[in-house]
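What you see is the complex with one protein chain gone and the rest in place.
By letter and in written order, the chains are A, B, C and D; residue numbering begins at 1 in each of them.
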Amino acid sequence: MISLAGLNLILPQLIIALAAVLVMLFIAVKRSHKFSFIFTLFAFAAAAISVLYIPRGSFGVSSLFVVDGFGKFFTVLIACAGFVITLMSYHYLNAREKRNEEYYILLLLSSLGALTMVISDHFVSFFLSLEVLSVSLYALIGYLKEEPAGIESGIKYLVLAAVSSSFLLFGISLIYMQTGHLDLSGIAAGLSPSGEFSGVFIAGLAMVIVGIGFKMALVPFHLWTPDIYAGASAPVSAFVATVSKGAVFAFLLRLFYSTGGLENKNVWTAFTIIAVASMLFGNWLALRQQNIKRLLAYSSIGHLGYLMVAFLAITDRGMQAATFYLVVYFIGMLAAFGTVIYMSNKKGEALYIDDYRGLFWKKPWLAAIFTTVMLSLAGIPLTAGFLGKLYLLTAGTEVGIWLLVIVLVVSSGIGLFYYLRVVAVMFAGKNENEASSEPVIGKIFPHGLVLTLLFLLLLWFGVYPSSLLEIIQQIASVIR
Amino acid sequence: MQIIFYIAALVAIVSTAMVITRKNAVHALLYLIVSLLAVSVIFFVMGTPFVAALEVIVYAGAIMILIIFAIMMLNLGQASEKREKEWLKPRTWIGPGILAAILLAELIYTLNSFSPPAHEQAIIDAKDVGMSLFSTYALGVELAAMMLMAGIVGAYHIGHEKQKEYHRYLQKEEEL
Amino acid sequence: MIYVPANMGLLLAAILFLLGLIGVLTRRNVLFILMSLEIMLNAAGLAFVVAGAHWMQADGQVMFIFILTMAAAEVSVGLALILQMHRHHKTVDTNVLNLLKD
Amino acid sequence: MTLVYIILILMLGGLISWIIAGKNSLLAKGIALLAVLADLVIIIGFWISVYDKFDLGSQQWLIDYRVEWMPQLGISFHLAMDGLSLLMTALALFLGAVSLIVSWNEIGKNLGFYLFNVLWLIAGIIGVFLSLDLILFYFFWEVMLVPMYFILAIWGHENRRYAGMKFFLFTQLSGLLMLIAIIALYFIHGKNSSQYTFDYFALIGTSLSAKTGLWLMCGFMIAFLVKLGIVPFHSWLPDAYTQSPTGGSILLAALMSKTAAYGMLRFVVPLFPEASKTFAPVVITLGIVSILYGAKLAYAQTDLKRMIAFSSMSHMGFIMVGIFSFQALSYQGTIIEMIAHGISITALFTVAGVIHARIQTRDMDQMGRFWEQVPKMGAITMIFVLATLGLPGLGNFIAEFLILTGAFKSNVTLTVLAALGLIASMIYALVILQKIFHGERRKEWKLTDLTPREVLAMGCLIVAIVWIGIYPQPVIKTAQPTVNSLEQNSNNTTFVNDTGPTNKTALKNGDENMTMARKTSTFFLSLNKKGGGK
Partner (left out) sequence: MDVFQLLWLIPALPFFSFLILSLSGSKFSRTGVGVFATISVGISALITLIIGIQFLSSPPAGHFYEQTLWVWFDVAGFKPSIAFYLDPLSLVFTFVVTFVSFLIHWYSIGFMKTEEGHVRFFAYMNLFVFSMLMLVLANNLLLLYLGWEGVGLCSFLLIGFWYKDPYNCYAARKAFIVTRIGDTAMMVGLLMLVKNFNTLDIASILTTAPQTWSPGASQAFWVTILLLGGAVGKSAQLPLQTWLPDAMAGPSPVSALIHAATMVTAGVYLIARTHVLYELAPAVQTLVAIVGAATLLIAGFSAIVQRDIKRVLAYSTISQIGYMFLALGVGAWSAAVFHFMIHAFFKSLLFLSAGVVIIAMHHEHDIFKMGGLRKKMPVVFWTFLFGAGALAAIPLITAGFYSKDEILFFAMASTKGSTWLWLAGFVGAFITSVYTFRMVFVAFFGEQKHDIPYKPGISFKIPLIILGILSLIAGFIELPHTFGHFTPFSDFINTVFPAVQLIPEKEGMELTLQISTAVLALFGVFLAWQLYMKRPQMVTRFKETGFGKRLNDFLFSGWKFDWLYDTFFVKPFVWLSKIDKSDFVDRIYGGVANLNLYFNKLLSATQNGNVRSYVLGVALGAVIALTIILFL
């Protein structure tokens, strides 16, 4: 039976779940956008802070979850991301949609899915977390229901996510068939340590890769990404780009490291091919993209490919690198979408690169932030992106996976092209025929503040990341 | 008893094939229910009576009804059947067919190498399932609840028809 | 009591799964796609039950129940989306959903 | 701390002038110039105070400043200065000041941001010259890039975005390869000594197998060759040099390219002594190809700045020849070439800028007979054209002579080919002079001669280049300890057997990789067994 003693370990998840229910109840009583907004903010903050009250060490919770340093780290990361996204959503929703209270329920629920996923130690909990995340995302993506693009992307995401979930489920069932276990440790125990797996198990793994690869938007399961990013509202896109992918990646690490799935050479090769393809295709696709959200989508495909390099190193350092990079990626993507939100107006989002023409001369501070974000995503020093990439390269070089390392380098070279294109446009001459008198959504508070904060974080982690590195090294050693 | 399994399996496969080839949505849905019932039979044969019942009640009963409602709301009549005819050209089946064939071949290949020890199967009834659900998977059930909540809230928001709001000039016009 | 070969069960599940996949791939009508998705999910659930029966555990059935839940949630949101789509486009043809592309 | 202050003064100066420029542009310019000059005074004062220490047997390092930066990764903030970096820093500051002076009125819009970029660029360059931690070095190496990109892409000429993109892509991509090499070196050293660090002093003794050494060196070399603009990695160079505003061209050609040469002297040769010896013929050949091909391309150009760009590329070939001859003479020659070329290319780009400012074109086919109207400009141009073609009495001659002398000691044939560059350089250099200042007047221009400010800047450059031409001894003396250690280093190389144990530990193959995976996974397993209570 479940004991209440274990519940303090999943305090953040409980807080978020409770908050979702409470927001719903409040709506039943009285609709208030502002209230829902503030309440959600507090919920995320509380979830992040509550991690401090979880004792150190690694504990199992009802065999579905394991709470350890790694999970806690990701919990904080996701809660913070949720916090930031909530902050950026308020004015955006005010401008673009009538009924907004449900948004916060869905946001909390999808965050809950992510939060439970990162501590999942069991296929059942993983699957349920994934579906909590997905189902809320279907609604979130299609949230702006007056816009055909929103509905379109919602349907696309639903169909594709359901297909990939089916693959995932089928895969899990095959694994279950082979091992008789659904918990990761049980699966690992039932396998030979040499990597000689039976066909059914392997086939199961392959189908699990399809499901996970889809959520992480790795090539060839990436096709949905640009359409969904472009069609969904910018805060939701930010959520999809960061929280959804990050949580799945965290589980990927757990799954493959604890079951030893990568011991199998073919699995490793498959992931290598996926990684190489993601890095190259993602960056190639972005080369001439004019739509900034699509561009970010492609870039995120590439970034997840980079993360796979660390994942495939299968070392302590690889885990640290992946974690560090993910943090950097979160910050970068949030700030990027934050800028898009800032620049959007009632009529629509600032989707096209041309919307940013001459931004530096109009809003130098915003342009500086966006530039830094682009440079960070491109991996230029003084920004955290550089150290992230350095860490990845270190991880890759340590074990000598040269193909991946070289592809990483080449593709980030390709990537540089489109990041710089955006930067160059911002610094180009002013847009003369700009007639849009519509004021932008962005406000100094909260958008300006949040963006500045993210900007400072990028610089801080880019110049003096020792504190973050310290934490990451600790949690990586916990998970081992 | 194995023969029942095979018969039911055949029914399931045929009716499923019918589902995906029908032009009329309601017909397809009926075939789908047949397919689900066949699967339910298989569940029963395999000694899992609880899920066999759930299959009929929830799947065939609830979810399918939902879809029927949707079909009714969308009012897809004879015209749509004609359209379906245009949409379903024979060659559209080729690609997916080949793809599925490859996947099937690969799965058969793996299943071939998989020879589980033959053993008697015990009936795992509702009690066992319930025990499991509310002990080991209790938190999972909570999560599933959250998922349903998400589904409901989402469906509510998206399905909510906005009140038609006319521009105030237009309203004036109507008044005139 | 009853002996159903596990690999036969899985084979059936695989066939149903792939039929569902074919449905998703070929049908332009989004309602059919939704139905095909249900077929796929049901097939996956079937596989779980087969595996659970094979190991004589309840976990397979538990998983089936969760899949069932998920299918329900998905269908509800999916139908809502389809309604909105029909409102915007006056059709259920997925080919009209190409506002977003490169 | 002096070194930190030098960099900080520039960075702060840049920030302040950016902030101030909106209100008072003159003050902003003044502050920027003051920051550079203050640094220059510091460095020259320092030079004078330590000048007597540069003797043959003396300690190489004058200042050594090290604090932990990212101890988790073995990265430290390690700055140090020896004679070579002292010279380079002084050069950077001197030419930086000149570039500010000559482009005093060139930048109309967004002056503040321009000054910010210039000062940060100089700071980055100086950082490169001073850093002795490989990651820090790489850090500064890339930090140079961004301000330069902005200078190029914002204030450049008509094709600036293309040029900026090309510049950035080339240098960044090649830089990443260097980064990989740095990391690989870090692991090899770490596995040999179980001390994981990026510190130069620690890494310098790393023993490498011949093959590994060659690969790693290639990583470094690619970055340096690209930045130096050596054939076939030069493609970005003409575009970037041509499209930059004058100040940018100066900083690019005179200073940034020198960072690459510096990198070779500081890192490639000491870290990979035997690999660089093996590789030397290839590199020298590339250098010679650059000398000749660059000269040929320069001759063909009609765009003045493009021509100067190719001439610069041609001269960089000499630097390659100089470094990879491993002779004291040629090392000294290289160092002087870095300085002299920096000065002369600065002057030439200034002239190009001055002309462009007056007639809004760089097309030499539209110029001609300028001497008539602007004799001062003509005379000054002539001096630097002569410097370019290696006239004795000007700095470049000493440099090229020493390089060739050293090179001749190690390889006769290649040196003779390199010497052909002397002829080639004359062929294009005279075109600059004659097409612009002599011959027929192809178009009626109203020209005004150099302003006193421009004359002042050019005067400084002339004094410098003549000084190096007739009395280069202070430079040579200052660089002497560095050159000594370089020479010792290249003399003391021993080849490590290819099948030695270092190689195996250095580069893991796939199998070892898999065992690593297993280890990790067993950790996971044990964790779950311990913690996964139900």
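Assume a contact is a pair of C-beta atoms (placed from the backbone, for glycine too) under 8 Å apart; a residue touches a chain by one contact, two chains touch by 3 or more.
In this text, all values refer to a predicted model and were calculated from it rather than measured experimentally.
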{"item": "Contact list for the unshown chain, restricted to visible chains", "value": "A, B, C, D"}
{"item": "Absent-chain contact - pick from A:6, A:199 or A:448", "value": "A:199"}
{"item": "Option from D:4, D:19 or D:300 whose C-beta touches the chain left out", "value": "D:300"}
{"item": "Per the touch definition above, residue among A:156, A:389 or A:447 touching the missing chain", "value": "A:156"}
{"item": "Those residues of subunit C which, in the complete complex, touch the missing chain", "value": "21, 24-26, 28, 33, 94-95, 97-102"}
{"item": "Positions on subunit A where the hidden chain makes contact", "value": "155-156, 159-160, 163-164, 167, 199, 202-203, 205-207, 209-210, 213-214, 220-224, 226-227, 264-267, 269-270, 273-274, 280-281, 284-285, 287-288, 414, 417"}
{"item": "Those residues of subunit D which, in the complete complex, touch the missing chain", "value": "231-232, 234-235, 238, 296-297, 299-301, 327-329, 332, 369, 371-372, 375, 379, 386, 391-393, 397-398, 401-402, 404-405, 408-409, 415-416, 419-420, 422-423, 426-427, 430, 434, 437-440, 470-473, 476"}
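The rule is short, and it goes like this: only the chains that are shown with their structure count from here on.
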{"item": "Where subunit B and subunit D overlap in contact partners, by chain label", "value": "A"}
Remaining connected clusters, assuming subunit A were absent and nothing shifted: B, C | D
{"item": "Interchain centroid distance [CA atoms averaged], subunit A/subunit C, Å", "value": "26"}
{"item": "Separation of mean Cα positions, subunit D and subunit A [Å, integer]", "value": "40"}
{"item": "Subunit A, residues touching no fewer than two other chains", "value": "62-63, 124, 128, 131, 135, 138-139, 142, 145, 151, 154, 174, 177"}
{"item": "Multi-partner residues of subunit B (each touching 2 or more other chains)", "value": "107, 111, 114, 116, 136-137, 140, 144, 147, 150-151, 154-158"}
{"item": "Every chain pair in contact, whichever chains are involved", "value": "A-B, A-C, A-D, B-C"}
{"item": "List of subunit A residues in touch with subunit C within their complex", "value": "124, 127-128, 131, 135, 138-139, 142, 145, 148-149, 151-156, 158-159, 162-163, 165-166, 169-170, 172-174, 176-177, 180, 182, 226-227, 230-231, 285, 289, 294"}
{"item": "Of subunit B, residues touching subunit A in the complex", "value": "106-107, 109-111, 113-114, 116, 135-140, 142-144, 146-147, 149-151, 153-158, 160, 162"}
{"item": "Of all residues in subunit C, those that touch subunit B in their complex", "value": "1-12, 14-16, 18-23, 25-29, 31-32, 34-36, 38-39, 42, 45-46, 49-50, 52-54, 56-62, 64-66, 68-77, 79-84, 86-87, 92-93"}
